[in-house]
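Omission of a single protein chain aside, the complex is shown with its protein chains in their original locations.
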Amino acid sequence: MNRTISLPDQDTSRFHGMNILSVKQFSRQDLSMIFDVARNIRTMVEREGSLDVLKGKLLANLFYEPSTRTSSSFAAAIQRLGGNVIQINNVTFSSVSKGEELRDTIRTMGSYADAIVLRHPEEGSADIAAAVSEKPIINAGDGIGEHPTQALLDIFTIVEELDTIDGLTVTMLGDLKYGRTVHSLAKLLALYDVKLYFVAPDLLRAPPALVDELIANGMSPCKHVDLDSIMSETDVLYVTRVQRERFVDQSIYEKVKRSYVLNVDTMDSAKDRMVVMHPLPRVDEISREVDYDPRAAYFRQMEYGMYVRMALLALVLGKV
Amino acid sequence: MNRTISLPDQDTSRFHGMNILSVKQFSRQDLSMIFDVARNIRTMVEREGSLDVLKGKLLANLFYEPSTRTSSSFAAAIQRLGGNVIQINNVTFSSVSKGEELRDTIRTMGSYADAIVLRHPEEGSADIAAAVSEKPIINAGDGIGEHPTQALLDIFTIVEELDTIDGLTVTMLGDLKYGRTVHSLAKLLALYDVKLYFVAPDLLRAPPALVDELIANGMSPCKHVDLDSIMSETDVLYVTRVQRERFVDQSIYEKVKRSYVLNVDTMDSAKDRMVVMHPLPRVDEISREVDYDPRAAYFRQMEYGMYVRMALLALVLGKV
Partner (left out) sequence: MNRTISLPDQDTSRFHGMNILSVKQFSRQDLSMIFDVARNIRTMVEREGSLDVLKGKLLANLFYEPSTRTSSSFAAAIQRLGGNVIQINNVTFSSVSKGEELRDTIRTMGSYADAIVLRHPEEGSADIAAAVSEKPIINAGDGIGEHPTQALLDIFTIVEELDTIDGLTVTMLGDLKYGRTVHSLAKLLALYDVKLYFVAPDLLRAPPALVDELIANGMSPCKHVDLDSIMSETDVLYVTRVQRERFVDQSIYEKVKRSYVLNVDTMDSAKDRMVVMHPLPRVDEISREVDYDPRAAYFRQMEYGMYVRMALLALVLGKV
């Protein structure tokens, strides 16, 4: 089997040893390179199942809060590259210690492993970890902060499904106020020429600060609209969960919930070539019958996620 | 190392990609083939420790309820075949969602792994999983439903220990009402020419429906008897746990418990060549002193279990 992934005429050395902390650290050229690697890896995995590129490499999968999906995705990624994983779940920690214990744990794990994936409920923990770590840190979600690999896989899904990003109309639906995923994705989309629509209940509209930042980054202003009015021009419908806990008045929640459920009727007015995405887990916001629609890309999105994470691991560990 | 297991003159292709959901899906010929593979694997493992047959293959070990024994057995099986495992324990799930969340999790895991072992507290979950999964599902216990690999390993243990199944007298002891294990085993035994005895407290007798099904499948009628009266003709004594919770009146439990404890005195009246089996964990129903009796097969049973699971994985993943 192959021991490296080759990417002719590209210099990937800047990724070697890099921390993956925030979507802000990536240029459009970086994304393009990561996706080239992910695409190569996908081809090789489809042909051979697994590779030997990271044979002998050890990844610490350090999860301070449960996330079956993300944790499994990284565990699959390192193992399909021939490496191994140390899985650490539900680490008990005292929030009183305010990051002190995290620093020691990171330094300990860094003496065992070649890279560390960190999921932690407190915003900024990934930065704290990176500041003391001798090994690369990959942020797999730090509270209301960042979850950069999710945003990267979202973009990769769009490129793979629709062949391009420039010129697309992306509609984000659901909880745009608290949804970490849509914030990170919107910021990455600002690197491209994209028309962005927001569809959210009044209580859950995108924060003005985010809208301002997007405009400052050259995006055309993003307006809050009704789904019906833009469904037919949407290329990417990005659906997120509306959480019951956000509503004091449960009757408002019930009303809102119904108006944000995607079903086959809603899909009728959509383009033939478009995709529906969702970071999962979902509750009711996409009806099960939509799963059989070829435009439903949310399960393929999971698989693209594994390839993107494989690409990042291979790049960071210097095997591209 | 070998990259496939060869089984000359047998067509194993029907196992490729197969879900393992229920004992009902196996013919006597199927069992014979699975056991041939398990026997080959056992020889190879005893010689080499581990094989390379499933190198690059990834198994998701998805446990919605804890089962150290079964989970470890599958983790050992895939790794001794050269593959890797994604271990997912104690998945939190809302029973309100009635399988919806399970469907999404299965599809997610199927985008990472090559096969999925599922343990779930609700009967029928393995069927739900198989209906949506693009990868083979192996049922590792779904509530009061099935636990087919346990029944397969029980049969394999009998064959390996006593060289045959036809003509044997099998006595099942303990909780025959709620014990999933004995139900599945009895159904598989109906494929062979076996005399079956039941020994159980009145409260925990085998369900009439099970007895009827066994008779309909050609078994000679199975009678409830005293252990003393048939111990001397028993070839396989299959012991299960009597759970305290089943008894409203604890004084009855205490009395029953004492009469269903296997000890060296009971073993005195048994044949020289017979086996005592138990699915484990046990509480008090087999006294520790019996462990040193060569007829005590319950620890060897665990090891046979690993070989049977290795055989199933190799067959399902097309490497035989």
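Each chain carries a letter (A and B) given by its place in the written order, and its residues are counted from 1.
The working rule: a contact is a pair of C-beta atoms (placed from the backbone, for glycine too) under 8 Å apart; a residue touches a chain by one contact, two chains touch by 3 or more.
What you are looking at is a predicted structure, and each value in this text was computed from that prediction instead of being measured.
Among the residues A:Glu48, A:Glu65, A:Glu100 or A:Asp226, only A:Glu100 touches the chain that is left out of the figure. Residue A:Ile86 is the one among A:Leu7, A:Ile86, A:Val159 or A:Leu203 that touches the chain missing from this view.
The chain that is not drawn here is touched, among residues B:Leu7, B:Val91, B:Ile252 or B:Leu280, by B:Leu280.
Although one chain is not shown, part of subunit B still touches it, namely residues 48-50, 66, 68-69, 72-73, 75-76, 79-80, 84, 87, 89, 280-283, 288, 299-300, 302-303, 306. Touching residues on subunit A toward the chain that is not drawn are 55-58, 60, 84, 86-89, 91-92, 97, 100-101, 103-105, 107-109, 111-114.
Here, only the chains that are shown with their structure count from here on.
Look at where the CA atoms of subunit A average out and do the same for subunit B: the two points lie 40 Å apart.
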